[in-house]
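First, the structure itself, so that you have it in front of you.
All protein chains but one are shown at their positions in the complex.
Labels run A and B following the written order; every chain starts at residue 1.
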Amino acid sequence: MNAGTVTPAAEQALPRRRRLGRWRPLQSPGLPLLATATCAVLVAAAVLGPWISPYAKDSVDLANAIAPPAWQPDGTAAHLLGTDQLGRDVLSRLIAGARISLAAAAAATLLGGSIGVAVGVVAGYIGGLADAVAMRISDAFLAVPFILLALAVVAVLGSGFGNIILVIVVTNWPRYARLVRSEVIGIKHRDFVTLARIAGVPPARIMLRHILPNTLNSVTVLGILDVGRAIILESSLSFLGVGIQPPDVSWGLMLADGRTLLGFAWWLTTLPGVVIVAAVMSFNTLGYWLKARLDPRAGA
Amino acid sequence: MTPLVDLRQVSVTFGTSQGPILAVSAVDLAIRPGEIVGIAGESGSGKTTLCRAIMGALPDEARLSGEIWFAGTRISGRPVAEIRRLWGREIAMVLQNPMTALDPLYPIGSQIDEMIGVRFGAAALPGRALEILRSVHLTAPELRLRQYPHQLSGGMRQRVLIGMASATRAKLLLADEPTTALDATIQEEILVLFREIRDRSGTAIVIVTHDLGVIRRVCERVIVMYGGRVVEDGPTEAVFTAPRHPYTRALLESLPRIEGEEIVLQAIDGQVPDPSELGDFCPFSPRCRLAREACLAKFPGETRVTGAHRVFCWAAEQPP
Partner (left out) sequence: MTGLLLRRAVETLITLLLITVMVFGLTRLTGDPTSLLLPPEATEATRAAFRHAYGLDQNMFVQYEAFLIHLFEGDLGESFRLHEPAIGVALDALGPTLKLACAGMALSIVLGMPFGIVAATSRRRWVKRLGRWYGSLGQALPPFWVGLILVSLLALQLPLFPTSGYGTARHYVLPALTLAVATSSSIASLTQANLEEALRSDFIHMERVLGLPEWRIVLKHALRNASLPIVTFLALQFGLILGGAIVTERVFAWPGIGQRIVEAILGRDYPVVQAIVLITATLFMLINLAADLLYLVLDPRLRT
């Protein structure tokens, strides 16, 4: 609030350029470039992995062990980001890790999302006892801190790529279920649904063709945000030694390996961490941007 | 007599992403101490913006031109912090929505006490809150002190707010649609309070409203606004019985009235102007029966009907 300034004519006092309106968090007027670029790079690395990495992920080169990144005094151009204690190229392992971590995150998100959405749609649409039961069950899953739940499942089923996906699914499906369920409750009273019901369309078809597509917006947003969570969960488990197992590579596993050389080979612990942070932040930024774009109520 | 509030060629423009919007245009206005003035207009007429301008409470996007004087000192162009010192001391305001104007987490009494303490110091506290509630004729005042806002009705809350505003001993009390959110039966009682406050402490009161009934009930003077301009300004009685501006006339005619056995509803043709399309012409001309070329070319100058009654209309020279 200001008392303004004394100017000769009001209109001439205004700045020429238009104001862009209120500022939204983490969002420029268009696509968040840095985030999208980072995601693209990571996905490319994951997909093209074996073809673009300079070395195989486990090619051992003891002569060049514990070499710092290329821009350091002792670094070599042959290993851009340095090597670990077995002489394995860090860059190649990061790329291989991208493949595993992103694949696990994507698979878990898709699987968990599918299960959660299915539960949510049915629970929201049918209501009543089924709804109450479904919600109590998902509450129970959500009640346990997710790392704890993950560890409990790992304890029973063991670790490894497949089990890790399962573990992440166990922790993420309730979020989709709750989100979709509350959306469905809002949607099912809308006119087009009522019309379909009156017309005699069977409930399964209503759910599939009318209700489900309307939830896809928020589900997609949640999914993108979930990828970040999945990456963190997977790398945490791998770091603890109960996630991805060698010879597979995961960023978390690299951090655990590099930990023994913590004071000496900084790049072994810093670089995988930076990649994790960059990945999570990028997906999150993308997710929030999408959310602001798709939700008419959000934003200024 | 020095006017309490003096506006000289005041315009307020808002900068938006769609371009500048003129909310108030070239308003000259003077309010005397102890006057009860009503500012009448539809939404979009600029009356609320004018009220905020007088207070110095315009949002950041607003640009003000012209001068605003209060109690002999110029307040336009002053930094926010200086103007805010006037709030609660020289100028007080009552807002439109009493339901959300009190902090829901504190009892009424503590909120009144807080204001008194800040304004007059802790020594003034004992019993003051109770006095204030009594002065606005609130039932069971001792109980109200301990109650929370959500336990009071809208009308009761508005009384509390009016009481607090008048307790500041401000010279000017601005009320923005004070009775709009209240039941019709309560409105009368609230309006009576304003008279009492003026009679008791000589506070000038400005009531901004779209409800002409409110103005007729309590205001001695009415200022009619349209499209950001003052179009007519004079004693309530005179303006309501013999309106000189076509808009005022149309407004009065559109009040629902009962003629014989029929309820007559007469609307004004056309629509309220788009604020981004205003300029130096009469904003009412597109809808005016008496419109002529001059109206679209330039905004009319002031015509004095009597000493206290002025109108801005090219057709005003000829009485209806």
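Here is the rule we use: a residue touches a chain if its C-beta (ideal position, glycine included) is under 8 Å from a C-beta of that chain, and two chains touch if they have at least 3 such contacts.
Being a predicted model, the structure only gives us computed values, none of them experimental.
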| item | value |
| --- | --- |
| Residue in contact with the excluded chain [from B:I21, B:A40, B:A129 or B:A165] | B:A165 |
| Contacting the left-out chain in the complete assembly, out of B:G44, B:G88 or B:P275 | B:G88 |
| Selected residue (touches chain absent from view) among A:L80, A:L157, A:I185 or A:V201 | A:L157 |
| Touch criterion as defined above, residue of A:G128, A:P246 or A:G263 at the omitted chain | A:G263 |
| Chain B residues touching the omitted chain (full complex) | 55, 57, 84, 87-89, 92-93, 95, 97, 100-106, 114-115, 118-119, 148, 150-151, 161, 164-165, 168 |
| Touch residues of chain A, complete complex, unshown partner | 23, 25-26, 136-137, 139-141, 143-149, 151-157, 228, 232, 235-236, 239-242, 252, 255, 259, 262-263, 266, 269-270, 273, 276-277, 280-281, 284-285, 288 |
